[in-house]
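Only one protein chain is missing; all other protein chains are in place.
Letters A, B and C name the chains as they come in the text, with residue numbers starting at 1 for each one.
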């Protein structure tokens, strides 16, 4: 940590800061310039995190030179975390596609979607049962009924399932049905929820909040890791900017940035990011090229009758076409994508 | 609601949209131009909220012309909501100051602060017991012990108290001690929490999220109101922008905007907004001039030893000085500020 | 300047950076930690500005501890710059109001506006002759004809005038007619224009760009100052954010921030910031309370027939009312506002 003080600070005031650092058990390097005095503290400065140095006279800036997260950092673990869900590996060589409707609406919808996304090569079925909606007047999901349908559709097709958990009091219920917990963008800094999920034994798909930096996303992951659950999948889903043609601005540079800073798998949700189905395919392709470990895509048998987010949802045939177009790009960047063999598909359908 | 379609859309596709509108019970006005076809639906279109018109061929834009919130709107209620807490009225002619430390740390700290902010004219004591901290390694608050100390300090000084509730499973506990529930910026779209708070009978201080529009803030208030709790205090506390000199960018235009759109009281937190104590006083003054109903200010007996957010915290004498400087501005804008009479202060101290 | 290197960097690579610093004439303090190596260079590091240290192996971060502007800084000059235009002083105890239409449209409009804003207490008349419009199809101003009308209206009423200059090839022409050059938000980083204006002898009103930090605004001022023109008035006019209720988000914390970092006068334009006339008055009041040296306000005799920005323009009587309401706030913050004596007003009108 570096503390920068005004060059005109009197000695007594500089001494107070130094003394505090000594009290906390640290050695201090002092460099005096005409305009600035710089105090450097090297080493483990965790115990200084809550010392409000800004409140000391003369202090102009505090610079932390060690990243504030640990367990999530590549310095802590320099090989990639690979997460196993059933027979699927996330974070390995294979690119994993998670697909399904925004909301589970009824049996027909979720079963048809499950079968067809499976046939196209998706490995994980997504679908919301508890939906965080900006307006209290929007459809909020089927609740437990939705969870049941999702789990059944997963079971029948052999797909793993992922669904959102919105609150600590839903964890036990959701855990009965899901393979992966999803934490939505609006709950990314719901620290009570993160801590409790850290005590479970299922992987957590953690979506980046709308106004949250890459560092803060990793700190939220750290909340989960510190509780003993090391299976966190980071998800870039667009950040809020002034641009209003798209619903959010998809920050694809977060992929290589997160890969460099952390060992955790990174996936991308181009559906919520763009809010326009026509942009989903090009952004899915771009995400692959940028190195994503997976994609989370909204697909619906009939977007027109969808009860949520129809504008950004792909029809099944558009989704199938997208997967076809993704495959050469996946190969071009040296990754893999496994689709079910023909027979397996027939088995599913019958 | 207005649906704008491409002028080249074929009749059958236009007809599909019209038919859907008819099905949902609406009359449609059609205006055909060369480049655009415009369908207008006037009246109560709530049941259209979840119809994904964007998924229909030819649809280019959906424009909602009625605001999506109701109970929070000035059209629903055209006189100001005044909230009573003990003998304090929020949203009336008087400007209410809420002050105290970011975190309750110990008895001495909270009692001294309470007495002195009371003496300067604060009506409500703030203090965190459960703290949402970006890093899991930062001090997270004293929990119930903090709630007890806060409540005792409130009782002894006659101040009402406000403290944050972070999760549904904390509501009952926090309710035992607080007069007002605070919902923090990071939980502003924690809809499960909002709904449960809507079932309580205590006022809710709802902080604007970092990347949340004025409309979305009102929609979150609507979540509480629809559950039957009409006592919501809106709080502007800065939004996240590219500017990094300040911690956030305080959006004071939200005050007159919210006042125009809604009947709910509006207060401002200049401490979290700026993140720098030197900017707290000018921004507090500006908030008064812009029409705020109250201020939420961080004050500490000794910011240097504060366990949280020391950089933005006022010392007690700076706070006292600020209140002195605020009073002529409060008068200049035709508002009131009542300070305790001398005797009362002595009584508190003894 | 501080250079932070990865703790695992080999000695040869660390040595290369140190050698480069020595070459450039600097002493280096080295602190080695397990995870980070920190190199500190104290003193005048200007000659390092263009050395790309990031290109050296092992370098993780460069931190500049001296602000990159000089002449604009309060460290360079610790008393306020006061700018004289005719008999007006900007940056002194008096709050200066600049008012007028967005665009000069015709003789009647500009003369009537000039007389009435003068009567209400404005000291400077604003009006555009060359207008930067987002669309090429919008009205672009009257050009020299507009300049002439503005100058005549100023002369007749005794008001100083301010108008925008959009390009180096307009400087000589605009200089013939204006008392103050205005540089618009879109040209704030038009460095060729800034340099040429730095060679003139007229004050420059420099508007903050839409996506420009406080530091970058001061660097643009520095471009003018380094050419010998020390009369720069900084103008906060809103920054671009995700919020769309207002045209921009007025960053009033920029006032105390700029006052602390710089000695230059600071004014505020609440009209362009909000884009809604109903918000202009509360934001003008807030700006006064936050310590602005002046206001720039759009006023029109008949906003309905305005050729530009009618949505945010005050009618003359609303403007007069605003000034009345501002005066007690101006007094409350210890500033002054001088209005013309009655007789003078009659003289103007006759």
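Quick note on the criterion: a residue touches a chain if its C-beta (ideal position, glycine included) is under 8 Å from a C-beta of that chain, and two chains touch if they have at least 3 such contacts.
Owing to the predicted nature of the structure, the values given are computational and were not obtained by experimental measurement.
*Asks:* Of A:37, A:250 or A:267, which residue touches the hidden chain?
*Replies:* Hidden-chain contact among the options goes to A:250.
*Asks:* Of the residues C:63, C:211 or C:339, which one touches the chain left out of the display?
*Replies:* C:211
*Asks:* Taking the full complex into account, find the residue in C:46, C:107 or C:336 that is in contact with the omitted chain.
*Replies:* Checking the options C:46, C:107 or C:336, the one contacting the hidden chain is C:46.
*Asks:* Thinking of the whole complex, not just what is shown, which of A:57, A:241, A:305 or A:321 touches the missing chain?
*Replies:* A:241
*Asks:* By the contact definition given up top, give the residues of chain C that touch the hidden chain.
*Replies:* 20, 46, 49-56, 68-69, 130, 132-140, 166-170, 186-187, 189-193, 195, 209-211, 216, 219, 222-223, 226, 239-240, 276-277, 303-311, 313
*Asks:* So which bits of chain B touch the chain we can't see?
*Replies:* 2, 4, 29, 31-36, 38, 40, 42-43, 61, 63, 65-66, 75, 240-242, 244
*Asks:* Would you write out the residues of chain A that touch the absent chain, in ascending order?
*Replies:* 211, 213-215, 239, 241-246, 249-253, 255-257, 260, 273-274, 278-279, 282-283, 285-291, 325, 328-329, 331-333
Just so we're on the same page, only the chains that are shown with their structure count from here on.
*Asks:* Would you identify the chain whose Cα-based centre sits farthest away from the centre of chain C?
*Replies:* It is A whose centre lies farthest from that of chain C.
*Asks:* Report the inter-chain centroid distance for chain A and chain B in whole angstrom, where each centroid is the mean of the CA atoms.
*Replies:* 27
*Asks:* Averaging over Cα atoms per chain, report the distance between chain A and chain C in Å.
*Replies:* 40
*Asks:* So which bits of chain C are touching at least two other chains?
*Replies:* Touching at least two other chains: 241-242, 244.
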